[in-house]
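Below: the structure, in structure tokens.
A single protein chain has been removed from this complex, and every other one stays in its place.
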């Protein structure tokens, strides 16, 4: 009964490697089935080369294993917190991709420096604070989820589908596991280009707001006209 | 009747990916058929892996679809403006290639710092200004074409086959779609090497003018002697 | 009788190349058989493409060849010193991987700037001092081993499985040859991310100690819960 979500999450994990976002086993993708109230996630520390769809672990929303023989990713509690707090997301990715991790380690958010960013993230990519000593002791991965949610108190996670955890690395998400992988790749490219932009012009300021808004809206707004998705409706509209 | 131009533009789009200039669907190539008064261009948001030559969209010079079932690249209006303003070009490429985009985001032109640059671009690679709020509202992609044309008021687009749109990314062009892809790759390499050059020597000035001119002329001048293209004429000349 | 260790060391050398850590022949892996009191190591200056498991050289702990027709890596005396001084390690890797070598040449240790580091190295990755003129004369490779051991006087080589030799390049080690290769790759990635972190924030300080400790312990402490290794015991434990 979990075949579909396991297959989706398996493929998304493989794509993460194919995009060059993973060293060794430093990455994991999960997907949620909101109706079945469960998530599928990569097993902990398993090599991507030998992993099969059957190795994907399925957990209920409290983190109990309901399918699979392997221990889930140690980051599963972080994923669960995010799925609960952000009800419209369907997939989550965690990597240590090089350039996004540089910004996370430097504790610097990534402001919107260009249209590559504006096309996908509506505003800066935020950085969390560090966890306190008590938080680390009291459930490290759960608390990591909580400081992400805390950071998004006034940010819409759909318009900003990713975050940098201070001193750690990025998390990204999307409507499903595949979209989360795509946002993870986009976050890495944005970080790479931002690093070079700062090297060329340390005083650069954000893209003018009217251009930021235009780019985000042409891909994600109610009148989005990028891609093929609204083409049929449009044709129908014209025929009327 | 559009088979030739569609095949050319399809192959050029595939080459763009092969050269590593594209992440996801962030790039497009078009070609123009000046006699048939139409352009062929990549469809919007379509994955390169699954695209076929049949998916290439053909537009007349006013932007109306004359062949193909998919919506054209959202950047098509920019391409059309450039084909009208630069009558001697036959192909256009837009990418978000990493290093060229760093310069575009930093709003820094790329001066001619070496012979790699001088071999292909006769002078600095310019940056446009930002679009105003009115321009963004009044047809974003068309206005993007116009600020490129404005920037080239005193620049020959044949001798400078590319530009950085401020806060956005590069456009490049050439005598046909394949040449435009080549210039797009060259622009990316020039930007990569220029970034490192500035890191090693922030105060470096442009290559001496007499060396710049020599390099450009030996590849592009009336007495060009690089490559095999003029070899037959030369042999004929010698036999006289 | 040396087939197993030769096969292991051969495979580890091939993996080193597969991970992109080697240019030309700039790298070597060895493994030790503590019972048989011998080490297997890559032959000196041999191309990886044409190397076979039979080419791996076996030495006794005094450096005498006991199996193989080829001269061992010129770095063999360094490996031997490390095996003697660090009795719990089973494999050693030397590379000139780009980013780790940048730190070695810059004579800068790599402090723990993030969890990627903390997951694998418990504290900074240290740099040795330079060898004196007398030391260079008196057995260069042996003395290189000695200054590494000297640098680890107060460092546990199991918790810090790698070092930067000043002006030279990294050495890494692990419980066997495969683990040493993995630590060599990890050291290179940590160095790459640290370089970018410093470019974004030259004044960044180390990750707070409580987070460093948490990350190291969740992978390497007595109650480690990353990966699948302790899963069976845990299940047994739960059943009790």
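As written, the chains take the letters A, B and C, and residue 1 is the first residue of each chain.
The rule is short, and it goes like this: a residue touches a chain if its C-beta (ideal position, glycine included) is under 8 Å from a C-beta of that chain, and two chains touch if they have at least 3 such contacts.
Note that the structure is predicted; figures quoted are calculated from it, not measured.
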item: Visible chains in contact with the missing one; value: B, C
item: Residue in contact with the excluded chain [from C:36, C:70 or C:224]; value: C:70
item: Residue ranges of chain B at the interface with the undisplayed chain; value: 113-116, 182, 185-186, 189, 192-194, 196-197, 199-201, 204, 207-208, 210-211, 214, 218, 225-229, 231
item: Touching residues (missing chain, whole complex) on chain C; value: 23-26, 43-46, 70-71, 74, 96, 98-99, 101-108, 130-131, 133, 136-137, 140, 167-169, 195, 198-199
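The criterion applied here is as follows: only the chains that are shown with their structure count from here on.
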item: Chain C reached from chain A - shortest hop count over touching chains; value: 1
item: Chain copies touching (chain A, chain B) - same or different residues, decided at half shared; value: different
item: Euclidean distance of C-alpha centroids - chain A vs chain B, Å; value: 33
item: Length of the line joining the C-alpha centres of chain B and chain C, rounded to whole Å; value: 46
item: Contacts with 2+ other chains: residues of chain A; value: 199
